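Left out: one protein chain. Kept in place: all the others.
Letters are used for the chains, namely A, B, C, D, E, F and G, taken in the order the chains are written, and counting of residues starts over at 1 for each.
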Amino acid sequence: GRTGTPEVVYAAGKTPTQTVACLAALLDGGARPAWATRVDDATASAILERWPDAVVDQEARCAFVGGLPAPVGNVLVLTAGTSDGPVAAEVAATLAASGVGCTRVDDVGVAGVHRVLAVAPDLAAADAVVVVAGMDGALPSVVAGLTDRLVVAVPTSVGYGAAFEGLAALLTMLTACAPGVLVVNIDNGFGAGVAAARIVRSAQR
Amino acid sequence: GRTGTPEVVYAAGKTPTQTVACLAALLDGGARPAWATRVDDATASAILERWPDAVVDQEARCAFVGGLPAPVGNVLVLTAGTSDGPVAAEVAATLAASGVGCTRVDDVGVAGVHRVLAVAPDLAAADAVVVVAGMDGALPSVVAGLTDRLVVAVPTSVGYGAAFEGLAALLTMLTACAPGVLVVNIDNGFGAGVAAARIVRSAQR
Amino acid sequence: GRTGTPEVVYAAGKTPTQTVACLAALLDGGARPAWATRVDDATASAILERWPDAVVDQEARCAFVGGLPAPVGNVLVLTAGTSDGPVAAEVAATLAASGVGCTRVDDVGVAGVHRVLAVAPDLAAADAVVVVAGMDGALPSVVAGLTDRLVVAVPTSVGYGAAFEGLAALLTMLTACAPGVLVVNIDNGFGAGVAAARIVRSAQR
Amino acid sequence: GRTGTPEVVYAAGKTPTQTVACLAALLDGGARPAWATRVDDATASAILERWPDAVVDQEARCAFVGGLPAPVGNVLVLTAGTSDGPVAAEVAATLAASGVGCTRVDDVGVAGVHRVLAVAPDLAAADAVVVVAGMDGALPSVVAGLTDRLVVAVPTSVGYGAAFEGLAALLTMLTACAPGVLVVNIDNGFGAGVAAARIVRSAQR
Amino acid sequence: GRTGTPEVVYAAGKTPTQTVACLAALLDGGARPAWATRVDDATASAILERWPDAVVDQEARCAFVGGLPAPVGNVLVLTAGTSDGPVAAEVAATLAASGVGCTRVDDVGVAGVHRVLAVAPDLAAADAVVVVAGMDGALPSVVAGLTDRLVVAVPTSVGYGAAFEGLAALLTMLTACAPGVLVVNIDNGFGAGVAAARIVRSAQR
Amino acid sequence: GRTGTPEVVYAAGKTPTQTVACLAALLDGGARPAWATRVDDATASAILERWPDAVVDQEARCAFVGGLPAPVGNVLVLTAGTSDGPVAAEVAATLAASGVGCTRVDDVGVAGVHRVLAVAPDLAAADAVVVVAGMDGALPSVVAGLTDRLVVAVPTSVGYGAAFEGLAALLTMLTACAPGVLVVNIDNGFGAGVAAARIVRSAQR
Amino acid sequence: GRTGTPEVVYAAGKTPTQTVACLAALLDGGARPAWATRVDDATASAILERWPDAVVDQEARCAFVGGLPAPVGNVLVLTAGTSDGPVAAEVAATLAASGVGCTRVDDVGVAGVHRVLAVAPDLAAADAVVVVAGMDGALPSVVAGLTDRLVVAVPTSVGYGAAFEGLAALLTMLTACAPGVLVVNIDNGFGAGVAAARIVRSAQR
Partner (left out) sequence: GRTGTPEVVYAAGKTPTQTVACLAALLDGGARPAWATRVDDATASAILERWPDAVVDQEARCAFVGGLPAPVGNVLVLTAGTSDGPVAAEVAATLAASGVGCTRVDDVGVAGVHRVLAVAPDLAAADAVVVVAGMDGALPSVVAGLTDRLVVAVPTSVGYGAAFEGLAALLTMLTACAPGVLVVNIDNGFGAGVAAARIVRSAQR
């Protein structure tokens, strides 16, 4: 697209038929890949029926038609807990669609800070860092203190009670004491992936 | 008092004359010390005029009349940043009034996680831990992962914007991923001190 | 675990297969018991199929594999109303997994204050108190005025309208006028149980 | 007035001159007394200058011109803490202006539940009860469990942090587990007084 | 009960078997009627199977066993719209269980103020008024300006968007400009009925 | 301006010097009048010093330089209470600057619904209606039921406690049951005036 | 109706039988059309069974009985995204029932500002503009800067996370920097349609 972001279909609230039609239009317009996020099972089936060689990423709920570009650069994607996986997978899928490489390390929540410290080599090797966390959302605060890379923080709606469906994690990330933390919407793996890809591309320019 | 907590005057919203009268009544009732929190300058002066040997803790905004008990046990009091100092001082003053010992380490915010790790020996030596933090309030999450002591977490109103006068830190602490974190009201150093003193006394029983 | 808390699987958002695998890993690591919270019917069945001698606590939605330790000490667990039962059961299950004894008294809401007063002997016999309450969440305020034990307060999401899914009870507990009240997340029986077990163990040291 | 409530001037946001003019107009219309709430010092002076025999209630911030009616009936007004005094005084002033009798008992917060129980004879002697409380706002829950009188609950903005300027107490009162609790706006002693006076008058009809 | 309120079972969150058991216990204790609120279809069937002469009020979701007392006095129950009907029915059922008479007038929302004015004779004939309204919750403000009876205001969760499940109506009622308005929890027809019954009984004493 | 709204300087947060400079620039650009809202005393003095024939509206906190256009049409501006006056005055000032006529009727809160009904002739004579109300914000709901004119509703920050600085009135107006109510920001008399002027002009086209 | 708005049945929370009865009553009263909003599939079927020539608008979830009036004037209805379609369709249906013409342009979100600029001719041709937008709700701010028509802004509940079910869009629209923006409740296409119809009719008078 004009803004350098891969064209994508947001399938939430669309019928399988509508999503297939949108993907077909993107393909007609030359998009490689044409892809969709927030794809449910029925939509995934419809896509695979139309394009048998489509790739469906079940964890990320994304589908790609037309092949993925070769990746350049490297974004480190961290999650605080197992339940943050689908959002991290959406980040990774967005990076893949953008032709950017990705290393993912899961379950490094701050309650086990030695596991966080163990990612130091990955931080040094990364062009940018995406941190995905729900509940207290404290992981970006710690990670940003360990690196001079930009940290894109994604609060998730994982948790209960005072987590208030991601609000607690969102406020934590916005008030993170370490500078260099930038925040996207709750569960917005797509937005974080687009941003990280831009950082990598700007580093490659 | 019947519940084992040192009698105290909450001077906020009382005139100096009222606070002095309350302290005199506590002394009459045998309280040693009689003491007050949230003491402003005018009240401190009124107390010192009446009891020249009173002790005024300016950082904590507390005043003690009638001598402090010899301390037993040891509570570790940590702050994330310099601005959290007055609340930590209120914790320490409450411990002093309760006859409980206290070690205070300031400015160990999670953005510098190696400073947090450096308090490991203090954690091992403590009967209980109080963690005071504003902004993102992430410090108790990390500390609780490093110790099997109870962690009493005090959110502070330090910060601006999405800190929402302590709400962000409060929600972070309530949703802390490490178990063993217990939370008191925003800026409630007194409540945290009372709780920590009870833990120490129960360990001494 | 390193922090002295029994290893546990949080089964919410995991498939039965995943939870069974996590439990098996804990058992391999030597955990006795290996256990899980937030266990639904399908997960309970899967656990019992794998380990026929597992114990499933239906009210608490917890399952234990490998036998429970002999209990030491005594925690008093109070509920304000019948609907708070499952959260209190999660507290009790956590204490059981931690090898700590527990006395549970239900339905002592403050609207019948004479029933609250009747627990005075139980308070005197307890090492710590956990109070579970929804709606107005007023019970910890009254209980803390009757004892010098620590009171761990658990707000529940029981109620409707201005209860705002536990927010009303949470705010009540955070602002409880009696000192010695410490608060955990809404419906967080696990966290309260871990904290109470630490108090008991610290009293036993 | 047509609705049976004594005519009153709400002086907040009015100049002393405006309030004096409003009172003069009420007197012209036959009001006995003509009175005003939320009266600051300058307004009180202006009223006393114009009507030297006016009565100013400093705690309640109310002023009465033209004499108070003889009281009938009896409303019990309870406060949880000393700082709730001005709101309770506004209740009492409204009752006085309405010709209704009033018994006030202060500082019976639920943290000292035996003090609450000691008001049982006052409850039995009252036509209605008004309970004024800030912070956790738990007192009406307990009182309503002790009486079959109506309990008018007034949350106050007393407190800090998670008291959120009266919101915590308001939610507590709205979700009070004992039935028979009715709630007015935060700090609205006037509204509670009007309501209690109506209950008494309806009992006298 | 000791507080003069008819014993009731709150069936929400109870199984049909539990509710039937609770009702049986109340009957054993001499309650006439024994009754329950928030009764779903399965529970209603279980009650009718056990006590074929029980009375089930479908709109109110209430069931009565053991006959209703003869009504005294008269409470006017108004609704702003058709959808507020179930809450008003719960008010009426509570009055019936309490032996208090009731006149119900529906659908007199303030958007048709002439319909509101038409209830003036009903207001004059009532001992107390209950006003049930969702969305903007404006009806109590208007009604309280037309009567010197107490107005018990019940916000409902009817509406969408900025109605925020009853919050908008709740705030409106708490800030109603006419004095004499007292508020209960969102959708709390039971609490409003208990309060109105107490007003009537106090008028009958 | 291009969008047909009179050019205006929003003086809040500007120094007197800056506001005078902005007005001078507007005059240079041909604006008649050049005017400013949110003008404090110091700014008003600076304007009058520079343009001795400027008109300052103290209640509205607006100042006009260069003469007002002859008014066409008629907007009815209603307030619920005296304290809403400054916001209504800002509406009227904006209409004056826009060359639109205005009738203002104050203090017709819904607690005195007969006063509201008395404005029926004014409603019939108006091209549009602006309703300004704080606290419960109920007036637009009633007015919109009496007219087929558009009702522009302005919530004000007048009130205390659960008025939450205008939030209660805002939610009431957004959920007003009578259709034809359109809402602007809290205290935004300027925006309401601009909108009402456009309605009149569109009626005059 | 008396206020010039077409009589309508709000079918949400009504059974199909109830809605059919309400429509029949409106027809009896002479309404042409009689119509209903928030019509689900079962209700639509019941309407078509009773009146086979009824018109059901599936996107808008509206049904019309008795023919639509010939349209006069023209309202431009814009949506930011595809998912806002049902709300825009409710606007259009309300205009149709009111006998007002409508041009609809979809999917002109501000992220593609050149598409917004392309509607300039439509803006010039319109009597009023309705802008429907969820997520950031930014479209009315831009549109109001391009026209001197009134802009009726409808926030929608489209979005996730910090969209908070329409709250984000609502606040954006209330604080829109361009004057001339008037706001209705979240998802309230009906209210926006009524308002726009009144603007057109006032322009036609």
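Rule of thumb we're sticking to: a residue touches a chain if its C-beta (ideal position, glycine included) is under 8 Å from a C-beta of that chain, and two chains touch if they have at least 3 such contacts.
Just so it is clear, the structure is predicted and the values come from calculations on it, not from any experiment.
Of the candidate positions A:P52, A:P121 or A:P179, contact with the unshown chain belongs to A:P179.
Here the missing chain is touched by one residue of A:V77, A:V116 or A:V194, and it is A:V194.
The chain that is not drawn here is touched, among residues G:A36, G:A88, G:L174 or G:A197, by G:L174.
Looking at G:S141, G:S157 or G:S202, the residue that reaches the missing chain in the full complex is G:S141. Residues of chain F in contact with the chain left out of this view: 12-14, 155, 157, 166, 170, 185-188. Hidden from this view is one chain, which touches chain B at 82-83, 158, 160-163.
In the full complex, the hidden chain is touched by chain A at residues 2-5, 127-128, 144-150, 152, 170, 174-175, 178-186, 190-191, 194-195, 198-199, 202-203, 205.
One rule holds in what follows: only the chains that are shown with their structure count from here on.
Taking A-C and B-C together, the pair of chains sharing more C-beta contacts is B-C.
Work out the mean CA point of chain B and of chain G, and you get 57 Å between them. Centre-to-centre spacing of chain B and chain E amounts to 47 Å, using the average Cα coordinate of each chain. Centroid to centroid, with C-alpha atoms defining each point, chain C and chain G lie 50 Å apart.
Residues of chain E in contact with at least two other chains: 144-146, 161-163, 170, 174-175, 178, 185-186.
Judged by the touch criterion defined above, the protein chains form a pattern that is neither an open path, a ring nor a star, and not fully connected either.
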